[in-house]
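Apart from one protein chain that is not included, each protein chain of the complex appears where it belongs.
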């Protein structure tokens, strides 16, 4: 099967008032239809940057190198006209803050219908009819179609975003922190919905979150990023339970399992501060915080190493740990 | 508008001194540092630097005026030139109908215009800040009444009101200042009120309250210092409106007749028939001077706003 | 309230659950670099018989909401905090946790009921409040916002001392508080501004600012919610250590049950302004008895409960508290017919229920427990 | 001239200050502009003669006084008619004077004339007989009071509420056609004017806010005539070959006045004037240093004559020329005067001290803040007076408070201006002791509380002198005394600077030997105007009395080169404007289209 998405050595450098910020420093991955990938990592490690790069949504002056092949074409080089055709129809994004991702002055049906009109050339009436169907699929009653975003609750808004993402039947959906701001109960609802829809439609899903436990629950594969690089990439439950990279381990330990006596009155954290992307440590960028650091960590730059067939980690001690 | 220094943008000052100093010197060192940071960011604003340069030059020209011009030339009895002379090497901007050099008039006019502009702006901003803070802080009917008053002043055609005030009080520098201040504080008050409410909603005020801080502590230690940059920027912008207002009032014949303000010069030019006489040298310099100074203050104020509100900074 | 009952019924949870036993072994692989302060020997210090340090009786707080409605943010809460105890306050967004915490701090005046500290009821004169606030301190959710960006760390920590007119040894006190909060050497941080610190460090500064007044109680509102996952544990460890070292009691407001599991001795679960279940963390989170608690626990990843119960509908609205048991419109026990079987369905719909001596506010659970005893 | 489509000609006069006038009631007019309109519409019994202000026939073709100088008989011109065709009769005059006597409002305006009249009789249609108790020279010219038609005004219930109604019958050369307050007044020529109709059809007074605006309008051909120019505007207009500038002596003067000690008739003092100013030596010393010629040169650019006393030089019959007696411009002379008068002590700052009060000679000088000229003159005065070791402290003030202060005697020296009227008794009355207030209250009826028995006697003498020569003698003597005494220093008589389009000629000056066209107390100015082309055609023709060109200011040689191509100019402007707009719109559309096409590829 041809991969829906293939990313090859993606490097992204922001240029702004703070100088150059290498937000993503060489990432490769590939997704086939039906694949679900969880992308985790702490704030500022570059998760959203990757998501934005897939649809070329980053600020114009950002420097992007490498390849992002979406459905056979390289997003980074394609003409703008083609790119617009790929956007939403090829891949769509569910953004983090639904309140801010919906235009407050347009009715939601219209917003869902907008890409349909654009990409499928339907009349807006027909498109809105489709929008109502889509809303039904995400569990929103038809009368909601004429609501404005502020009249919906957070969970409902997030469902509107999901309906919108499904509008043009893309092969890939990127959900960037789609549930982070939601209440536990709503989060559970929305996650269930995403899982169901992805499974039904055989859509590839990239799900971005900092909550490893959520990702482990939703996705088949789990990738952990640190300072613009993938540090671990493997089957989600195994990574969550026994990560190879010390950072991934710390991350998964930060989400205690309720009922696990070992974690009772025993919070785990990682000492030290998250790295400043414009001023990264040498060698393995995690080494200043690493609990199992070795002498050569500070000098050797580490790429992903194969830990198992379907499991890679970027640590000098990867074999050791395994 | 966000007024906090931006994390990361201040990366120049992350090196932490371990040396022990008295808290006071710590504070001063930090103030200097943040001023330097402000300056560093401000320097990047090209328009703001241009405005600042203009202001510096004009301030110098104004302050040094007694050393390189002769004020007595402005006395009709001592007017050195002929009637309505066009620009020449002797009189760069020509002369007026009495023979006074326009250049000298404009230079000395700067004193009046700037003085009125600055003092009126300071008064207006002070008044606006006090009222805005009070309206935000006290709530209840005080706040309601103050806001009504503020809205009222915002809504009213200020020039109309200022004219009425000046006529009622009799035209003089002081009354013009008062009239301008009274008719222009409301914008600041509204701004300050919004900002104060924003600051009051910040968690650090909640923390201060939880620590047992009273109103005075909250206002002086937290609200006011955080308000200052905004107030400063707004004051800078206020100066330009005040200068324009003074010019308008003077032009309408409500200026201080014994002083040559720029608006007053224009009024004289107009009365003396400079338009008919084609005496462009009589009208252009004071008008351009107003334009330049107002523009300079505006550029500075906007640059300050941009520095204080990174959202406006865009990608440069 | 949205009537969209079509809302996502959770699909079957796949076989992941089977693996949970495997996961529990992973603690062995975890670097245990912080275990020095936490010896497993310590048992819960929760002590119900001890005289409560901080307590609230029949507490109610109402707000005027837009449109002339009244938000019953807190609605009849009884709560006790023993010395040296860590109490977690959990519940959905908008259920009144923050309001309750603020009322306990005296930042909000209760519409009804009393807050008592050390047995004497709280008075709301300026002076009494000021004195009270030396003993009870607040730690806020967002450390970036809780520190005035214009004040140095030193100023921020010393602020409490200055407010309370404690001028002797200011420097030592500040240094001491900072090092207790884990910022060592403290002098290194005196001159820093908050924006030069990482999120975790900022939260430590906030905690130091509370510690400097040597309080007996800390009330922390979502103390780690805005922090990165990796630093979260550190702050929680700090709270635990402070309890051990200084005997500090704490109320930790959170919506994250994992956090409660991590540090709390006791947990109170709130729903719509009322505590619906309360008890030792080990019991409440492993064997929840209130249907709401059960649902909360069940949707946790790797939940100790077998079947996830995803409640439909939206978070409840404090301006429209339903009659009867306030949870009944969403109650899965009622909807699933269990309540009917127990014959309490009518009661659920009609009569309000408060937290009793059994530490639970549920008609069904009450009948069941009386039935079993 | 501007012929509009229907071939009628219109004279358009620009007016600054038109919005001052409240209404067009001819009997209740306090403004000079209102007087202008009255003169154009309503003839008085007796006019001011155009040649030299000597009373000349108006509606009355002749008049005489009885030997006891108490009974005056006026003979109404039998040709005089109202514009509706009714004859003007003695009854109209009787009606008018009686109305002025009885109507409170009108009486407050004209009381000084009509209150003298003990009886008003109209023995026949053409004869009016008026008797007075005392002889009074005023009846020799009747003060230019308009006569109203009894057949219309007699019907009015409240004549004082009349505000000017188009189409009313008039006895003058014009009728009112339109009155838009503050905007314009349109008069149409009375074609059957009994004294000879004017040479055009319509006279429009167009309001302008500022003289500058009006000057531009004149340049553009919007208007034909404008008065009240300043030297710069005159200079600019002289460059325009389609425009003639007329600079002629006027009856306006500027002065500074000294507080002569505010007091009531019985000598009760009030106000806060400096006592030293009551000493003639101080005033004369100051008079010595005021270089009036310099002011004329610098301030007026030479368009004026140095001031002497209250009577303006155009009133040749009454003007007194000081000749040898003039104050020599000399600081030495002034200082000598002061030294002789005992002002020898000086303060530390070198200011002379008044030996009587012990006060330094430091005077407040009030000037009007809205008059830039005063601000400039004030500079000179300060400088000059300083040479006498006297200090002036200039204080600018709004006109109203300034008037309030001076009326209340709270000043030392103040600026002022005056339009001297043709009748000396009216204006010189301000110098009589009779004008001092009864109570210590503010008054604006006296010139600086001046009171001099000699002047009083002379004033009465001129008032009752029905013989003009005798009268002139007294009037001149008053001026001499006042000049010497210097309660005021008349700085200069400024010239009227007026300009008109060369499409017009023949504007009547008053006096014809050289005087202003606008703001006359007669209708000559506009009524004698003739469209230039018409004047060319009819240069040999007879001309009516009113249109006599003896006072014509128009240079006959000027040809009316300026045809009405300014209309073409404004149309050009419109067309250019439309073209520019079109270009902008088209450009915008093109720009948009271009954008649309590239937007496809734009990110």
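Labels for the chains are A, B, C and D, by order of writing; each one numbers its residues from 1.
Note that a contact is a pair of C-beta atoms (placed from the backbone, for glycine too) under 8 Å apart; a residue touches a chain by one contact, two chains touch by 3 or more.
The rule is short, and it goes like this: contacts and distances are computed from a predicted model.
Enquirer: For the chain that is missing from this picture, which UniProt protein name fits: "3-oxoacid CoA-transferase subunit B", "Dissimilatory sulfite reductase, DsrF-like protein", "ABC transporter permease" or "3-methyl-2-oxobutanoate dehydrogenase (2-methylpropanoyl-transferring)"?
Expert: UniProt protein name of the non-displayed chain: "ABC transporter permease".
Enquirer: Looking at the whole complex, which visible chains does the left-out chain touch?
Expert: A, B, C, D
Enquirer: Touching the hidden chain in the complete assembly: which of B:62, B:97, B:129 or B:158 does that?
Expert: Considering all chains, including the one not shown, the answer is B:158.
Enquirer: Per the definition of touch given earlier, which of D:62, D:118 or D:400 contacts the omitted chain?
Expert: D:400
Enquirer: Could you please point out the subunit A residues that touch the chain left off the display?
Expert: Interface residues of subunit A facing the absent chain: 52, 55, 57, 83-89, 92-93, 95-97, 99-106, 114-115, 118-119, 147-148, 150-153, 156, 164.
Enquirer: By the contact criterion defined above, which parts of subunit C meet the unshown chain? Give residue numbers in ascending order.
Expert: 1-3, 64-69, 94, 314, 317, 319-320
Enquirer: In the full complex, which bits of subunit D touch the chain not displayed? Write them out.
Expert: The list for subunit D reads 2, 4, 10, 12, 14, 19-23, 29-32, 34, 104-105, 108-109, 161, 163, 181-184, 204, 206-210, 213, 216-217, 219-220, 222-223, 398-401, 403-404, 419, 430, 441, 443-445, 566, 569-570, 572-574, 576-577, 595-596, 599-600, 602-603.
Rule of thumb we're sticking to: only the chains that are shown with their structure count from here on.
Enquirer: List the centre-to-centre spacing of subunit A and subunit B in whole Å, with centres computed as mean CA coordinates.
Expert: 49
Enquirer: What whole-Å value do you get for the distance between subunit A and subunit D if each is reduced to the mean of its CA atoms?
Expert: 89
Enquirer: Quick one: which residues in subunit D touch 2 or more of the other chains?
Expert: Counting only residues that touch two or more other chains, subunit D contributes none.
Enquirer: Among the residues of subunit B, pick out those that touch two or more other chains and give their numbers.
Expert: Touching at least two other chains: 8.
Enquirer: Which residues of subunit D touch subunit B in their complex?
Expert: Interface residues on subunit D, with respect to subunit B: 210-212, 215-216, 219, 229-233, 235-237, 298-299, 301, 367, 369-370, 372, 375-380, 382-384, 394, 396-398, 401.
Enquirer: Within the complex, which stretch of subunit C touches subunit B?
Expert: Against subunit B, subunit C makes touches at 105, 107, 126, 129-130, 133-134, 137-138, 140-142, 145-152, 154-155, 158-160, 163-164, 170-171, 185, 187-193, 195-196, 206, 209, 213.
Enquirer: Would you pull the subunit B residues touching subunit C in the complex into a rising list?
Expert: Contact set of subunit B toward subunit C: 4-8, 10, 13-14, 16-18, 20-21, 23, 26-27, 29-30, 34, 202-204, 206-214, 217, 221-222, 225-226.
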